[in-house]
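With one protein chain removed, the remaining protein chains of the complex are shown where they sit.
Let's turn to subunit A:
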Amino acid sequence: MADIVLDKVSKRFPDGTVAVRDVDLEIADGEFVILVGPSGCGKSTTLNMIAGLEDISSGELRIGGQRVNDKAPRDRDIAMVFQSYALYPNMTVRENMAFPLRLQKLDRETINAKVEDAAKVLELTALLDRKPSNLSGGQRQRVAMGRAIVRQPKAFLMDEPLSNLDAKLRVQMRTVVSRLQKQLGTTTVYVTHDQTEAMTLGDRVVIMRGGEVQQVGPPQELYDHPRNLFVAGFIGSPSMNFLHAAVEDGRLRTALGDVPIGDRVRRQLDGADAPRELILGVRPEHFEDAALIDDETRRRGLEFEAPVEIVESMGSDKYVYFTVEGERASAAELEELAADAGAADFTGAGASLVTRLSAESPVAEGETRRVWFNLEKIHLFDPSNGRNLTLHEGRAAGALAD
């Protein structure tokens, strides 16, 4: 067991492309850290550099306080679980799990004992003499984990280990991974493109974009206090709503009405080079049916009316999609997020607003409904660089803060 420190680690390919740029990251002993981001953000390359499967172009990587830049994977004492599982098809489950131990030249009895132990933890005992081809996807995944834990390495690296499983099994395996990591207390770096996995599994989440770290923090912090537009849009499902907002006479003119702003935000907008246009971000759950809230709450927010497009009843609450007129919010980050979601070429007229209302709301499709949203929970972003203007000392304070 050991801590992992990345000190200005970069990866430059021979053709000049930079896959990872100056990543600084300190992973404490026993910590579970998730690297997350859209495809091509450099998360897998970063993991491969920690593993030793890719050379580090510049910077330093320390595992357990020791510089390991030039060490071969086998000398780093870390185990890896691959997206494809990468089980050795010519070996049985037992041989697969024993392989790393046999390479360490342990004696037969020790190997057997360790394999049996690991198999018990992962409930693989009955499958030990089968070949990987006779296993289901979930079982293969467990064997891959077994091969990693069997030799008690300093750290686990996991490269999208659950993305080949079907949705139900993935949820189940997520808890298995989580429990296993807590039980063993081994430092773990986990790569995924799925923000749900990132939110549910990790102690801390590292969000990457274009080879650079955007924000590092516990999942809830990233959700509540996103440092920039990209983080705000990437974390959360359904994702945050983004609306165009024009700064006029100390107010923000948006499709949802005029939003008042507090002193703190105003000070930032006073400068000569301050942006005249902003992007307003509101999470779906910060909307509520205006008929269902008390006056005390009403004062903290703003109300607007909009035609209801679609109602999705989830039982516990309702996802209601509204059509709002007005200019679309546009920024490089938003386009990238849309491209990652596969919706780059899907642009309807006007903007669609996703809200999460109480199940008690009698909202119906086709009607025009009065909706309230919480001004203390909204975020304002500078479209030119994506910075969150409502963030003060790392905390988001909404638009009204003084």
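Criterion: contacts are C-beta pairs under 8 Å (C-beta built on N, C-alpha and C of every residue); 3 or more make two chains touch, one makes a residue touch a chain; residues count from 1.
Please note the rule applied: contacts and distances are computed from a predicted model.
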item: Omitted chain (choose from "Carbohydrate ABC transporter permease", "2-oxoglutarate oxidoreductase", "Putative RNA polymerase sigma-E factor" or "Glycine cleavage system H protein") - UniProt protein name; value: "Carbohydrate ABC transporter permease"
item: Option touching the unshown chain, where A:Met49, A:Leu135, A:Val247 or A:Val265 are the choices; value: A:Leu135
item: Residue of A:Arg147, A:Arg174, A:Arg209 or A:His244 touching the missing chain in the full complex; value: A:Arg147
item: Selected from A:Ala86, A:Val171 or A:Ala401 as touching the chain missing from the view; value: A:Ala86
item: In subunit A, positions touching the absent partner; value: 51-53, 72-74, 78-80, 82-90, 99-100, 103-104, 131-138, 140, 147, 151, 157, 164-165
